[in-house]
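Scroll down for the structure; my scribbles are underneath it.
All protein chains but one are shown in place.
In this document, chain identifiers A and B correspond to the written order of the chains, with residue numbering beginning at 1 in each.
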Amino acid sequence: MKKLLSMLLIAAMVLSMTACSSGTDAADDSSDAAAAEEGDTAEDAAEGSAEGGTFVIGGLGPLTGDAASYGISVMQGGQIAVDEINAAGGVQVGDATYMLELNFADDEASEDTVITAYNSLMDSGINALMGAVTSGACLAVIEQSSQDGILQITPSGSALGCTEYDNTFRLCFTDPLQGTTLADYAVDNLGASKIAVIYNNADEYSTGIMEAFVEEAEAKGAEIVANEAFVTGDVDFRTQLTSIKATDAELICVPAYYQDATYITQQAKDLEMDIPFIGSDGWDGVLGTVTDVTTVEGAVFLSPFLASDPAVADFVEAYEAAYNATPDQFAADGYDTVYVIKAAMEQAGSIESADLIAAMTEIQVDGVTGSVTFDATGEPNKAAKFVKIVNGEYTAME
Amino acid sequence: MKNVIEQLINGLSTGSIYALIALGYTMVYGIARMINFAHGDIIMVGAYALYVGVSLMNLPIAAAILLSIIVCAVLGITVEKVAYKPLRKAPPLAVLITAIGVSFLLQNLALLIFKATPIPFQSVIQVPSVSIGGITISGVTIVTLVMTLISMVILTLFINQTRAGSAMRAVSEDKGAAELMGINVNRTISQTFAIGSVLAAIAGILYICQYQSLRPTLGALPGIKAFVAAVLGGIGNVPGAMLGGIVLGLIESIAKAYISTELSDAIVFGVLVVVLLVRPSGLLGKLKNEKV
Partner (left out) sequence: MKVDKKIIVRVLAIVLSYALITFLLRMGLLNRQYTALLIPIGVNIMLAVSLNLVTGFLGELSLGHAGFMSIGAYAGALFSLHVEMPALPSILLAMVIGGVTAAVFGFLIGVPVLRLRGDYLAIVTLAFGEIIKSVLNALSFTNGARGLSKIPLNANYEHYTIVFIAVVITVLVIANVVDSRHGRAVCSVRDNYIAAESVGIHVSRFKILAFVIGAFFAGVAGAIYAHNVGIIKPTTFDYNQSIEILVIVVLGGMGSIKGSIIAAIILTALPEVLRGADDMRMLLYSIALIAMILINQSGFKEKLLERFHSGKKQKAGE
């Protein structure tokens, strides 16, 4: 036993000494070495062949757990775009032609899992990153991706900080922008002067929209007559609704996800309240979860994508054929993100990360979520689209 | 004032659900002397069973309800046999951990089978709501209250008036002595779990009729809150569970409406802490000295 231990100790000492000596040689670049090597190998492989090669888009999003549906939608939407582009002959970058490949890793929408997921993508070699799908994971991963300098576009991470660095872009609206847009619409188009709000206090998305909404609505002269909070997992909103019922609210703003909106609209009807609703883009999908479509009749919400819009019929058809499901806005975001990356590749005439990032502000993409350009801060410029539920159907509004 | 009454009615509607769940909790705890963490998840199974019966198998509603009750009863007995019975002599810690394991197992099975996206479910209870002086009480709330009251009365009668009930009380007092008196302890505990699970199934059915939506975690939080209710009422005490459930619902509703929504959960759990530290026997329970 003792012998074995001393042998091991000697071995360890020898190893640590060699480790130290090699460490001093490469002291400066050792920390980034692994990253640079991995990134380079992918690019080298691509540049090696005259005809181009494979351009790998890494994807990050939840494929399991409560938020799984968002990640799966983004992945599937992105895959449709990748298949379409490859079927049409790939992406022409300068003289070379690249085929696209999507390598999507599950981040469980968790801030710590996303970091190992991102690193495993970098290990396998990716050229650009689509993700992360959820804001929290996205905020956690940008610290790393900015050090690697890789082009990162989040399809749906709406927290303000997601585009903090030069390499980070986003396709969707930010939370505050949604809040402001909703308030403008509520006051200017719907003429509401007394507004109630119900928001999820335990959710950054909901809180972010609520704050901007309240600020803008008040700036426009409307009165917030009730501002009620709930927390994730709540299913009973009668208390909040009863408080609102006691006010003279003309409109209820619900910046939340469709699951919450389902309970809220249902219970509002139970309480015999007849006040119209306005919601954030999280409402998309609400018709699939309500038992009685009349509870959401007349509700208006922001949505970048409407599957019944004839302009997006091709995408919807391809998606339905592949996955036997109607694409939601996350799928559309994933689809458009891949086309944005394609446009950046073509514009840059190179697949170097720095060139791709520089090209981002010069491109315009007409996607299924509308026409979009990007500014240097990483934010998209695109028109807000509203959807109204009419006769139990999503209907686009002009 | 009208608003306060309306908030109290809201409290009554959540409280009646807590009360129904708490009945099952208190029954199992009172007799088997263990916190059945999986109780909330048996509610979830009951809810999904009803959904499968009504929406997927197109059974008549009465048959679907029966299916849900049977599934839960069988599940309750099975869980007890497989996971709890072998641990009868183990320290309480071991039983608690397996109970948590069972709870997670059921939730994750439901997640795998039915996915996390909520499933809409049309209420099977078609009772019109009642309006008194402009204050409305929904039909489901009335049915829930009536069902809870009926369950409470039947349960009390069962425990106090029947042979099986006295066997349960005997087991609760002293397993060893009960065995010596010729009571089949294992069978009695099985029966307890079956009855507790039937109550859970009923709670599950009423729960999804109230909220009209299913998800794998639907039983977790109500389950824990119902436990708080059972403790508040005095654990092991059947009328206490009903009282505790309704009081807890009212506390929660008032806290949400007039103190702070975000802190309402903290207040509910605060009630648990205070009750356990100040009056561990609850509102209606009797104080028991620990035996050496």
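Note that a residue touches a chain if its C-beta (ideal position, glycine included) is under 8 Å from a C-beta of that chain, and two chains touch if they have at least 3 such contacts.
Model, not experiment: these values are computed from the prediction.
Within the complete assembly, A:N200 is the residue of A:Q152, A:N167, A:T181 or A:N200 that touches the hidden chain. Contact with the undisplayed chain is limited, among B:A90, B:V130, B:I150 or B:M181, to B:A90. Considering B:I100, B:I135 or B:M181, the position touching the chain not shown turns out to be B:I100 (whole complex).
Across the entire complex, the residue among B:V52, B:I70 or B:L111 in touch with the chain not shown is B:L111. Interface with the hidden chain, as seen from chain B, comprises residues 29, 34-35, 83, 86-87, 89-94, 96-98, 100-105, 108-109, 111-112, 224, 227-228, 231, 260, 262-263, 265-266, 269-270, 272-273, 276-277, 280, 290, 292.
One chain is missing from the display, and on chain A it is touched by residues 5, 8-9, 12-13, 15-16, 18-20, 22-23, 30-31, 33-35, 37-38, 63-65, 68, 105-106, 108, 110-113, 115-120, 122-123, 136, 139-140, 143, 159, 161, 200-204, 206-208, 231-232.
The rule is short, and it goes like this: only the chains that are shown with their structure count from here on.
Averaged C-alpha coordinates put the centre of chain A at 39 Å from the centre of chain B. Within the complex formed with chain B, the chain A residues making contact are 65-69, 201-202, 228-231, 233, 235-236, 238-240, 242-243, 245-246, 259, 262-263, 266, 270-272, 288-292.
Across the complex, chain B meets chain A through its residues 2-3, 6-7, 10-11, 13-14, 115-123, 129, 136, 138, 211-213, 215, 217-218, 221, 253, 256-257, 261-262, 265.
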